[in-house]
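A single protein chain has been removed from this complex, and every other one stays in its place.
Chain lettering (A and B) follows the sequence in which the chains are written, and residue indices restart at 1 in each chain.
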Amino acid sequence: MDIALQINGTTEHLDVSPGVTLLDALRERLGITGPKKGCDRGQCGACTVHIGGRTALSCLTLAATVRQPITTVEGLSTHDQLHPVQRAFADQDALQCGFCTPGQIMSAVAATAQGIDDPDEVREFMSGNLCRCSAYPNIVAAVRSAGSEERRTDATV
Amino acid sequence: MRPFELTVPATVDEAVAGGHTFLAGGTTLVDLMKLDVVAPQRVADITALPFHGISTEDGLRIGALERMSDVAAHPGVPAAVTRALLLSASQQLRNMATIGGNLMQRTRCGYFRDITMPCNKRRPGSGCAALEGNNRMHAVLGTSRHCVATHASDLAVALVALDAELRITGPDGGRTVPLTDFYRTPGERPDIENDLGSGDLVTEIVIPYPELAANSTYVKIRDRQSYEFALCSVAAALDVRDGVVAEARIAAGGVGTIPWRLPGVEAALRGEPATEAAFTAAAEIATHGTTPLAHNGFKVPLLKRTLVRALLELTGGDER
């Protein structure tokens, strides 16, 4: 079936069978490979994207059912400027192999947008993103430092 | 995944007429379709249907298509429901899954999820591999020799405790069903899980007792701290007056083939002092009729202890 997806500010038209997931549509049809297939079952979070501004698992979303704009990790940075969360992940060494990182970052962006800062709340919010390298404490540090930076920026604007 | 037709019905009549399998958040259905556990030929994306909104007039009424995260964030929702929602899955999944879909989610039994294995729920008459298999996660209440799979929903446990009702619409019109009557234990027919007929659609969830629900909680015990189904959970609402239990509503999850209401415990608590000793005595009743398997016998003591912990939490006796 013919569908149109708004991805990172661009409208993409494609022809997919109804069973194609958003993850496979992004990766295999549109060449957007930031979202990763770590489990394909909604059990790891590596495929996390934003749909309509909210986090969602693209592996459990049928592409043909998506009607709201999609943001992937590729859509966060603009003009070669890293998003504050991306910069915080690099600075805090919140990644090792990096395979889960695009999904972690999409969840982290949602966490900072919601103003989540308490360490236990950050841990809970980020628990839908597995990291086998186990960078968890650094991920918590990255979310908190990016969040405080965003709040500082908001305060000065 | 087998080939299927995807439609987006514009009206409720269109949706319930077509012999469709309904797709809302997709977190159960898409998963199981990819595993070939279910293979519907016609799938209807119902997310555009008008089953939205949360209202606190005339009891708490929640549209079945409200997302778990939105329901959890609503101030009018009782603590047991909010906590059950927030202790479910992950924030990503809670953004996707609807509460109607949550109540319809299928068991996480690993034998159900693997089409190469026998499973009476998936393929009636093929047998139950869990009976003699690895069954640590399986049920100790409501089982039969045909199925021991645990019901997976946390939300349903809280709603069963709070006497919630479902509004259902279907080809033959609408009806209201108490959630305590909605789910079916497996018995001889594990494939029949609830009261829905073909084309029936849950449209709204109603919680009629917000007063009692005001002092409610949900305690979930699992191997990891988050993002996991329950080993055991307890939803409880308690009305304590002058140190004595006036009224109680209690249901358990992770231990039953359906969300397990515990009326015997409720009755035993009424008129008793709100003390750990009285709670422990009443909790003993929760274990009546349990049928442990080879690997899940621990769920019997765990159920008692989780129950006591939930009740202590409601009476200020538990430090979290």
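Assume contacts are C-beta pairs under 8 Å (C-beta built on N, C-alpha and C of every residue); 3 or more make two chains touch, one makes a residue touch a chain.
Note that in this section contacts and distances are computed from a predicted model.
The subunit not displayed here is recorded in UniProt as "Xanthine dehydrogenase family protein molybdopterin-binding subunit", chosen from "RNA polymerase subunit sigma", "Xanthine dehydrogenase family protein molybdopterin-binding subunit", "NADH-ubiquinone oxidoreductase chain D" or "Urea ABC transporter permease subunit UrtB".
Annotation for chain A: contacts to the undisplayed chain at residues 17, 19-20, 24, 27-28, 31, 33-41, 43-44, 46, 72-74, 76-77, 82, 86-87, 89-91, 93, 95-102, 105, 119-120, 122-124, 126-140. Residues 1-2, 34, 36, 108, 110, 116-117, 132-134, 219, 221-229, 231-232, 298, 301-302, 305-306, 308-309, 318-320 of chain B touch the missing chain (whole complex, contact as defined above).
To be clear about the criterion, only the chains that are shown with their structure count from here on.
The distance from the centre of chain A to the centre of chain B, with each centre set as the mean of the Cα atoms, comes to 29 Å.
Against chain A, the residues of chain B that register as touching in their complex are 1, 3-6, 23, 26-27, 30-31, 33-34, 43, 45, 47, 69, 89-93, 95-96, 225-227. Chain A makes touch with chain B in their complex at residues 1, 17-19, 21, 40-42, 45, 48, 54-57, 60-62, 64-65, 107, 110, 123-125, 127-129.
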